[in-house]
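Notes follow the structure.
One protein chain omitted, others in place.
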Amino acid sequence: MADLLTFIEFSLRGLMVGAVYALMAMGLSLIFGVMRVVNVAHGEFLMLGGYVSFFAWSSVQLNPIASLFVAMPLLFFLGMTIQRLFIERVVGKPELSSLMLCFGLSIILLQGAQLLFTPDPRGFTWLLYPVRLLGWNFPMYMLMIFATSMAIAFALFLFLKATRWGKAIRAVSQNYEVAQACGIDARKVRMLSFGCGAAMAGAAGAFVPVQFSLSPGVGHEFILKSFAVVVVGGLGSLWGAFLAGLLLGIVESLITFYFSSHLAQLTFYATIIAVLLVRPGGLFGSAEA
Amino acid sequence: MREDSPSSADRAAEARPEIVWERVDRRVRRALVWSLPLILLFALAILPYMASAYTVTLTFLVFFWVATAQSWNLFSGYTGYVNFGYVGLIGVGAYTTAILIGKFGAHWLLAVGAAGAVTAAFGFLIGIPFLRAHGIYFAIAMLGLAEGLRVLFSMDLMAPLTGGGAGIGFISGMSLAAKYYAMGLVALLSTAVVFLVANSRFGLQLLTIREDELAAQVMGINTTSKKLMAFTLCAFLTGLAGGLYAAYVNYLVPATMFVTAYYTLIPIVMATFGGLGTTMGPVVGAVLFTIISEAIWARFVFLHLVIFGAVLIIIILFMPQGIIPWLQDRRILPRTRWL
Amino acid sequence: MEDGAILTLERVRKDFGGLRAVDDCSLVVETGKIVGLIGPNGAGKTTLFQLISGVLRRDSGHIYFHGDDISRLRPHEIARRGIGRTFQITRIFPKMTVWENMIVASHSAGAEERARALLELADLLPLKDHYAAELSFGQQKLLDLMRVMMLNPELILLDEPAAGINPTMQNKILDLIHQLNKEGRTFLIIEHDMDIIMGHCEKVIALNFGRVIAEGRPDEVRENEEVLTAYFGK
Partner (left out) sequence: MDRVDFLFSPYGSELTAAVASVIEELGVPTAASIVATLAPWKGKNAKWMTQFSSTAPLYLMGSVDLAIERAEAKNIAILYEDTPFPIGVADGLRARAKERGLKIAMDEKYDKALTDWSPLVSKARSLGAEFLAGGGYYPAAVGITRAAAGIGYRLKLLALVVGAADPKFVKDLGILAEGVAGSDIWLPSVKTRGFVVEGATIANEDFVRSYKEEFKRDPEYWSAAGYGAGQLLAQAVNDSLKRARKVDRNLTRDFLFNFSGETIYGDYGVVKLGQPDAGMQVRKQHFVIQWQKGKKEVVWPRELASAEPWIGWPR
């Protein structure tokens, strides 16, 4: 019985960490779905979101949820600008171009952050006290982050489902030619979705200095985990990324607890490899979706 | 719908301007083609006797980057499959050397040779499943592989061999000159292999994979086996280079040996800058880049990698083909696979 | 299996998710003929080509080439057995020269003479050192056709060989097809242009919803009730 309780406790804990993975991976998947670009620089968007949140806290004591209203728009516009200036030029080109372009962007953002923000790790403490929930202690900030992440994820689903632009994004990602024939400005849609994707990463990043530790290189670990998430969820599938993010959060937490953190990390990478070998299109979605 | 004019073929043939290189007198060209490499080789051969240890070490590193850029090019430049896990191959080679010398007291020649063989075998075994994944999926899988290797090499499971997270140190027993010549030979070998491949049917078959893999298949080309051959060859050369690099580092830690942003980035930038799918491009890229970054490194240590990233973006956006094909397109150099 | 059949399909089926693209399709292509494959958009013509050339795997049924079941072979194996194909959208190797495009498609001795002869035939020899990307659209189609010939195929599948090019180039391609047919090669051609079908094919197979709805001489098929319905509705 105690074993089962522990199992549930760590599943819940993992679920909460997984919410951040889900946010980030959804952004990655959205970008891929619309323009077939794997944004290798996605981790750096997360990192930038983290610094926005950190500086908002250290300068004016803005809490991370409030700073989302700064981080998300900022990342949204940054994403749109980067899309317009760089990514747009390689849409439809061989994937070598977009992969290497994003790799270059990632290095510049990472090294630029080293110069601007120094490599020092940063963080701040917010709502760090245990709350009893269902008989277990959870840190308050974790509950808040989880709730906020869920709200953002569902807001994105709602946006895609119910608004005109959301529908346009879905149309372009489903069939680019048909969408264009229907009078949708695919270029604007690409800009918009890259912006949204970056904003999602920024939102996930806003929690990093509270939950983890923030440094310019933090994106690397998250991008690798996000790849595992989107591969399991099916590149391009938002629901897939959402569910797979939560799932992998749980798996990571359980393996870390029962076995070792090495094995947990290895699981992420092994998952990428295993899924690609069994189903090159991911578990839930297909490469076309 | 595009329209054809019947004479477009003739027109195109007429409109072809002369290639600058071919304007040079034939005898002069031949003399240059033969003498330049010989002079260069001679200069490099006597370098350890003439130059300072700093210059020799720097040239050793140029050799390492030539070898790695060339090996990356051999697979990714020709087939278009982006190998983002390249550092994994360097790591396997480096660790093989370190383990053989550090744990079994092997001679460095044996250890480096074994690094090539082990990495080739590793590349072959990994290639069978990994090369099933296409395009972006391959790139992602390789990125996962490199990171997975980092974790695997630090796990207790492997610790008796790799020393785990604490790393493995050893004394290679090589003098600086020995390292220099050995790496020089590996760089030369890599370039020679790419040269031979580029001028062979095998090279053309690899190019068809980059151009249009499906079309290549219906043209009767077994793209899977060609990719696997190229990948194994790339792994072999990388293993040799990585093995010798280990002798230079003398101490390997998974956390610093498997740094994607460094060991994968730099060969990619160098090869892309010089020209993917060319023979001389990676050499030109590696030499230029080491000189430039050494000049910059001295002044702006932190800008070093930023510049690598920026150059990568600039190449992709404005000169996606790289220097050598760019010169070829402008009819300055002849369009031959030799270059 | 009939005598003289180079290609036989037996109840071949292919589903995409819930959509049945090819539905228990059976047909025969006789050796030495030029056979036209017609049908409205989405009838499954191109999918059929994908299945025959091994680019896609059929879900059930059999494909025989010279009596051997080839439905489990991979594309390059099928190509080497003697089935060449082109794609609807020309797929040449753009950053390789015309000459390299030709040479790389050959797997036997004498490639160079063969390439030279074929390029001569298509008036492409002066362009042999150009990148394929530098060719005009029509020239690329010619190159595509000539490149297939480097395989020395007995059966050639052409997906709309005359689409999108001017009449001069069209005639050139059709002449080439006849010339190659005289050498004993069999053609299976997807084509929308009825005039071309009527004028150049000895046999026509009409598909709709992944099934053969009519086959026979061109004029017979043209008058066929089901074919008319498929094209024009009722």
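Order as written gives the chain letters A, B and C; numbering starts at 1 within each chain.
The rule we apply is simple: a contact is a pair of C-beta atoms (placed from the backbone, for glycine too) under 8 Å apart; a residue touches a chain by one contact, two chains touch by 3 or more.
Model, not experiment: these values are computed from the prediction.
Q: Indicate each shown chain that the hidden chain touches within the full complex.
A: Displayed chains contacted by the hidden chain, ordered by label: A, B.
Q: From the listed residues B:A67, B:V151, B:I266 or B:L339, report the one that touches the chain absent from this view.
A: From the options B:A67, B:V151, B:I266 or B:L339, the contact with the absent chain belongs to B:V151.
Q: Using the definition of touch stated at the top, determine which of A:F55, A:F138, A:W165 or A:W239 touches the missing chain.
A: Considering the complete complex, A:F138 is the one touching the chain left out.
Q: Which of B:A166, B:I291 or B:I332 sits in contact with the chain that's absent?
A: The single option touching the absent chain is B:A166.
Q: Mind listing the chain A residues that contact the chain we can't see here?
A: Contact residues on chain A toward the absent chain are 6, 9-10, 13-14, 17, 120-125, 128-130, 137-139, 141-142, 211-213, 215, 221-222, 224, 252-254, 256-257, 260-262, 264-265.
Q: What does the interface between chain B and the hidden chain look like in terms of residue numbers?
A: On the chain B side, contact with the omitted chain comes from 52-54, 57, 147, 151, 154, 164-167, 169, 171-172, 175-176, 248-251, 253, 255-256.
One rule holds in what follows: only the chains that are shown with their structure count from here on.
Q: Taking each chain's centre as the mean of its C-alpha atoms, which one ends up farthest from the centre of chain C?
A: Between chain C and the rest, the longest centre separation is with A.
Q: Report the most central chain, judged by the distance from each chain's C-alpha mean to the global C-alpha mean.
A: B
Q: For chain B and chain C, let me know how many angstrom lie between their CA-based centres, rounded off.
A: Each chain reduced to its C-alpha mean, chain B and chain C end up 40 Å apart.
Q: On a C-alpha centroid basis, what's the spacing between chain A and chain C, in Å?
A: Measuring from centre to centre gives 46 Å for this pair.
Q: State, to the nearest whole Å, the distance from the C-alpha centre of chain A to the C-alpha centre of chain B.
A: So the centre of chain A lies 32 Å away from the centre of chain B.
Q: In chain B, which residues are in touch with two or more of the other chains?
A: none
Q: Enumerate the residues of chain A that touch no fewer than two other chains.
A: Answer for chain A, listing residues that touch two or more other chains: there are none.
Q: Report the residues of chain C in contact with chain B in the complex, numbered from low to high.
A: 53-55, 74-80, 84-85, 87, 91-97, 100, 103-105, 107, 123-124, 126-127, 129-131, 134, 136-139, 147-148, 150-151, 164-166, 168-169
Q: Tell me, which parts of chain B touch chain C in their complex?
A: Residues of chain B touching chain C: 1-6, 8-10, 12-13, 201, 204-205, 207-208, 210-212, 214-223, 277, 335.
Q: Which chain A residues qualify as touching chain B in the complex?
A: Touch residues, chain A against chain B: 38, 40, 86, 89-90, 93-97, 99-101, 103-108, 110-112, 114-115, 220, 224, 227-228, 231, 235, 260, 262-263, 265-266, 268-270, 272-273, 276-277, 280, 287.
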